[in-house]
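This is the structure, below, for whatever I ask next.
With one protein chain removed, the remaining protein chains of the complex are shown where they sit.
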Amino acid sequence: MSEYFGNIKTGAVTIATGMGITLKHFFNAIHRKGDAGLDDVDYFRQVDGLCTLQYPREVIPTPANARYRLYNKIEDCIGCGQCVRACPISCIEMETIKVAPDDLAVCGKTSDGQQKKFWVPVFDIDVAKCMTCGICTTVCPTECLYHTPVADFSEFDRSNMLYHFGNLTRLEAEAKRRKLAEIQAKALADKEKKAAEAKLEKKDGE
Amino acid sequence: MQELDTAGLGSVRVTRQSDTVVILEKDLATEQMVLAMGPQHPSTHGVLKLECLTDGEVITQAEPYLGYLHRCFEKCCENVDYPAVVPYTDRLDYLAGMNSEFAYAITVEKLLDIEIPRRVEFIRVIVAELNRIASHLVAIGTYGIDLGAFTPFLFCFRDREIILGLLEWASGARMLYNYIWVGGLAYDVPADFLKRVKEFVDYFRPKTVELCELLTKNEIFVKRTLGIGIMPADVAINYGWSGPMLRGSGVKWDLRRNDPYSIYPELDFKVPVPDGKDSVIGDCLSRHLVRAWEMDESLKIIEQCIDKMPSAEGFNSRSAIPKRIRPKAGEVYGRAENPRGELGFYIESDGKSTKPLRCKARSSCFVNLSAMKDLSMGQLIPDLVAIIGSIDIVLGEVDR
Partner (left out) sequence: MSTTALSQFSIPLLMGNSLNAWSDALAGFYLFGLPLGLVIIAAIPLVFIALYSLTYGVYGERKISAFMQDRLGPMEVGKWGILQTIADILKLLQKEDIVPASADKFLFVVGPGILFVGSFLAFAVLPFSPAFIGASLNVGLFFAIGIVAIEVVGILAAGWGSNNKWSLYGAVRSVAQIVSYEIPAAIALLCGAMMAGTLDMQKINILQSGSYGFAHFFLFHSPIAWLPFLIYFIASLAEVNRAPFDIPEAESELVAGYFTEYTGMKFAVIFLAEYGSMFMVSAIISIVFLGGWNSPLPNLGGVALNDWTNGPVWGALWIISKGFFFIFVQMWLRWTLPRLRVDQLMYLCWKVLTPFAFISFVLTAIWEVYRP
């Protein structure tokens, strides 16, 4: 019998405690917690209150080192292809053209002064596939590939998720490729000619 | 445990008291109905399907169907380099990514036999314990929802949000961190991080008390969980249970103590097990209480780590990371205490490749879930919901 009344009593008391807590929160609803990020010194000094942020207008701030949208600063890219090999899900697609010797100046240097030796006509990142693991950014020798703190980049069309970073248009790429082919053909012809000459000389020598 | 012969009894409703089965109702033979609970059911915590044979509201048999979230983790691992496996381990138990990474990292380090800087170990323990708290908050909150209390869930998520913010600040991502690397860390923690974690601990302590008052002590909650889904210790061990589930059954088994790794031996924390005063040992309430207590212990661990943390001077979080991970031929099994139990990785290396020859994950949720059939027999549908909630499955880890 005492257990019966004890149960009723604990039931009433615990329910009342719980209701007290929810009522306290209800009356506390006049306060709103701010939208400071964790890197803010005063984060835990914000008032305890409603913690909703109304998304498009108020956002949870992302820290500066947040890894979200992958970005390639193509001016610094030397086209080494390390990222393509490192990516566990192959979301980076890359094509390179060797820079012709007389184009080296046009192609320019990276910001740390390294001579770029490749044109990168195609550098496509499928950010829909990218899982933001950051492995590609750690292998990048020039640190031109990095994740930005931009967290919201949703699209209606999936093809818009394919980001193009190539530094040549298709026509330019075609031209460069042709030029390179010509140079290579010339070099080959020269080589053959030289070889033939050498052969001839050798013959003459005999 | 006593085996129950249900043949000829028709429907039975049983309860377990320590190791004996007590039949509450029998001879209620009515027409049985197959009830497919899930994969789209609000309380199966994902895409678990339970095919129940029910007699009225009494479940005579429940069969879990898995595999709706199978993502070929093990096959993926065989095709990527050792460091590239880490982001995949995040996706096993996506509520406790740091802990999964931790388990994988210590396994490969065991295989490579390398020494890790002390500061790395401390940071690893801090982020793993923070993630453990976040994971237990989800477990406790969703358990409240399973039993009909919505408000504790949102309070839990409000606090979990802060932990996710902290981890995002440290690692750059909110849930899928890729932070703990084989041999080190992706980065050192930001300058004010430890101060902020300390503030979080001070902020969070009163919130756990409030949560306890609101949910754990609530008489209706206690009545819904007390004595439901009792798992005796020996059966739990036979099933291979681990983590809070096993400790809920009264077995003091915690890999941080029993198979110590990292700096856990230096830290002072208790392994909470129910004493049978507040709950029946092995029931849903015990498992819930163990999770609640573990949050307090994790807070203690975090505080100690902050106090003992070696200085950041001359520290490079990647100093011990091998340039190219190519372990000598051999095999290794490493395990760590995850919020849901023992997460183990079995890795085999052929000594030539930079990719694992075989990487098998021993998932705690999968093993814990295997007892579902035994636990659910003879229970009511609301109790089944309470039992699933107390197992605290993450389907990402069950199906891998």
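Order as written gives the chain letters A and B; numbering starts at 1 within each chain.
Throughout what follows, a residue touches a chain if its C-beta (ideal position, glycine included) is under 8 Å from a C-beta of that chain, and two chains touch if they have at least 3 such contacts.
Nothing here was measured: the structure is a model prediction, and the numbers come from that model.
J.: For the full complex, which residue in A:A36, A:L50 or A:L162 touches the chain that was left out?
T.: Once the missing chain is taken into account, the touching residue is A:L50.
J.: Have a look at B:Q32, B:T151 or B:N316 and name the one touching the chain we're not showing.
T.: Only one listed residue reaches the unshown chain, and that is B:T151.
J.: Contacts of subunit B with the missing chain: which residues?
T.: Answer for subunit B: residues 33, 35, 41-43, 57, 144-151, 154-155, 158, 214-215, 218, 220-221, 223-224, 380-383, 385 touch the chain left out.
J.: Over the whole complex, note the residues of subunit A touching the chain we left out.
T.: Residue positions of subunit A that touch the missing chain: 4, 8, 15, 18-19, 21-23, 25-26, 28-29, 49-52, 54.
In this section, only the chains that are shown with their structure count from here on.
J.: Per the centroid of Cα atoms for each chain, what is the distance between subunit A and subunit B, given in Å?
T.: Taking the average C-alpha coordinate of subunit A and of subunit B, the gap between them is 31 Å.
J.: Going by the contact rule at the top, pick out the subunit B residues touching subunit A in the complex.
T.: 76, 80-81, 83-84, 86-88, 151, 158, 161-162, 165-166, 168-169, 171-173, 176, 178, 186-187, 190, 192, 196, 199-200, 202-203, 210, 213-215, 217-220, 222
J.: With touch defined as at the start, can you tell me which subunit A residues reach subunit B in the complex?
T.: Those in contact with subunit B are residues 7, 10-11, 14-15, 17-18, 21-22, 37-39, 41, 43-44, 51, 60, 62-63, 65-68, 86, 88, 131-135, 138, 147.
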